[in-house]
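Only one protein chain is missing; all other protein chains are in place.
Going in written order, the chains are labelled A and B, and every chain counts its residues from 1.
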Amino acid sequence: MKEEEILLDVQHLSHIFPITRKISVRAVDDVSFKIRRGEIFGLVGESGSGKSTVARCVMNIYKPSGGRIIYKGVDVCDSRQFRKNKRMLQTTRQIIFQDSDSSLDQRMKVCDIISEPMRIQHMTPPRGTMRAEAEFQMHYVGLNADYLDKYPSELSGGQRQRVAIARALVMEPELLVADEPVAALDVSIQAQIVNLFRHLQKEHGFSFLFIAHDLAMVEFLCDRVGVMYRGKLVETAPVKELFANPKHPYTKRLLSAIPIPNPRIERQKGL
Amino acid sequence: MRRFLTFLISIFLLSAVVFYMSRLAPGDPLVSYYGDRVEKMSPAEREWAEEKLGLDDPLSIQYIRWLENVFHGDFGISYKYKMDVLEVIRGRIGNTLILGGVGFLLIFVFSLLLGIFCAWHEDRMIDRVICKAGTIISCIPEFWLSLVLILVFSVNLQWLPSGGAYTIGREGDAGDRIWHLILPMIIVVINHLWYYAYMIRNKLLEEVRADYVLLARSKGLKKRNIMFRHCLQNIIPSYLSIMAISVPHILGGTYIIETVFSYPGLGTLSYESARYQDYNLLMVLCIMSGILVIVCNMIAQTINERIDPRVKMNELVCTMDITSEITGVAGMPDAADTAEVTRV
Partner (left out) sequence: MLEVKNLSVSFYTPKGEVEAVRNVSFTLKAGEVLAVVGESGCGKSVLCKSIMKLLPSSAKIKSGSICINGVDITGYGEQEMRKMRGKIFSMIFQDPMTALNPTMPVGAQIAEAVKVHRPRISKAELKCQVIELMALVGIDRPEERMKLYPYHFSGGMRQRSVMAIALAGYPDILFADEPTTALDVTIQGQILDLLRDIQRRLKTATVFVTHDLGVVARVADRVAVMYAGKIVEIGTADEIFYDPRHPYTWGLMRSLPAFSKGKDTLYTIPGMPPTMINPPKGDAFACRNEYALAIDYEEEPPMFRVTDTHYAATWLLDERAPKIESPVAGLYR
């Protein structure tokens, strides 16, 4: 891997949640991985495996207990380097959460939600007005302009998630982190959103950290995959290789647990 | 420990605020001590009287002197009754505790029963009627309701006495006291009952809509069992904590009712002390109420902490050895045992 290709380099990341003075939980334990420019990196694991904690550390939401996160050559955990590059870090990294119901402000109109990042950063909208910019982004994620003046509660789950994506894209990010963006949605809507991600990534060329527990979606969307188990990254591999030839026993176990929609194969499994 | 310190500081601040506020209010404290004689006093006599009661010094000095005395256990004398303040209160507090305490218990029990009753008959006619009636009654100001009841039961029907705690000359007669308590007690209960009953009703219905009730029903449990053994048990802790907070609220209600019924309790006493600038008495009464509020809030907070899921979370970690085994895939080697596999 060439140095300049790498956008995000996570080195020996650890995060410990203290619960009482004596007891703590090691949510992330010595995790290292790299994401190249324009790559879709999937992080899979079961609930409680620490994948969301990794995403939050990458986005500076949690302060890691150990290790370094280098983004475009800047150590984001170092407070001096963070302050120096604050604007760059805040604009070029964006996150999408699982629950768009609570991650969008209920009292703001869609148009304001989408343009808010620009207002915070005092950017002049490239398409004239904030509203025009919001409209453009809406169109981009497959919503028509009628929704501009609606409130999040008036939208369906899939539409809200599209709004969350538009809000992230308005800053033209170089790294997009999505923490289980489709887990709360209906299956048919999941597919639409995953299609949208794939399409947007091709157009924009941003790097994408996609966190999910649904292996089928990861297989379809991602270029490389990391498998997490109990806070540790047990295996990283290009997606085809991982699914064709899993090396770690946990990955094998995980892959064989997915029910295949083929009764004959499944029946043999049970015996 | 920290909580106790906060408690002391709040009481101190409260006393200071009450002290200054009561003295800023217009009126002549001498009136309560000397009565009508004040009007005939010469300026010299007035000065002498003020000096005797310590009213001529600047406010801050008066306050410090008051504090000093309090630390020695001396809360001063009541101007009106010319007795030690604590003595005056001791004579009245029993009446208020009976009215407030019994009233509180009645509210507690009746609202629970009414709440369960309404939740049981959810959305049927009887529930709707009770809901509407309850809302209307709880909106009626208590003093007005008191006056109406006095008019009906004492003046027109002459069934019940209109005020006081006992018929003069029959102080020791328990029956007579209860006789006098009926009207004020009804007002106390009616006024707060619906608020808490409605809360119970809604909390119960919230529980009834939970998934576990569906499971309980699908296993063939009776509605009564589900209601009492599952739902009620789950709302009792939060009900207790809310009731703890509302002790001062209910007691505050009795103050007004006491005044209307000229029932000789702390309520009438506070009213009089404020009216006649009986500073020492007013101070002690205010601080007592303050302590009550703070203590009740603390009790509520403790109850709440007991049922806080975060507390349970700690327990969860203590039983981690069990759970980690449960979550772990059977026969699965621990991640630490096998080296990480990376292919780029």
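One rule holds in what follows: contacts are C-beta pairs under 8 Å (C-beta built on N, C-alpha and C of every residue); 3 or more make two chains touch, one makes a residue touch a chain.
Every value quoted in this text rests on a predicted model; they were computed, and no experiment measured them.
Asker: If the hidden chain were put back, which of B:T6, B:Q233 or B:T302 would touch it?
Answerer: Of the candidates B:T6, B:Q233 or B:T302, B:Q233 is in touch with the missing chain.
Asker: One chain isn't shown here. Among A:D105, A:E172 or A:D186, which residue touches it?
Answerer: Only one of A:D105, A:E172 or A:D186 touches the chain omitted from view, namely A:D186.
Asker: In the complete assembly, which of A:D30, A:E46 or A:D112 touches the absent chain?
Answerer: Counting the whole complex, the residue in contact with the absent chain is A:E46.
Asker: Could you please point out the chain A residues that touch the chain left off the display?
Answerer: 46-47, 186-188, 191-192, 194-195, 198-199, 213, 215-217, 219-220, 253-254, 256-266, 269-270
Asker: Take the complete complex as the reference. Which residues in chain B touch the chain that isn't displayed?
Answerer: Interface with the chain not displayed, on the chain B side: 123, 210-212, 214-223, 225, 229-230, 233-234, 309, 312, 315-316, 319, 322-323, 326-327, 329-330.
The rule is simple: only the chains that are shown with their structure count from here on.
Asker: If you average the CA atoms of chain A and of chain B, how far apart do the two points sit, in angstrom?
Answerer: Distance between chain centres, rounded to whole Å: 51 Å.
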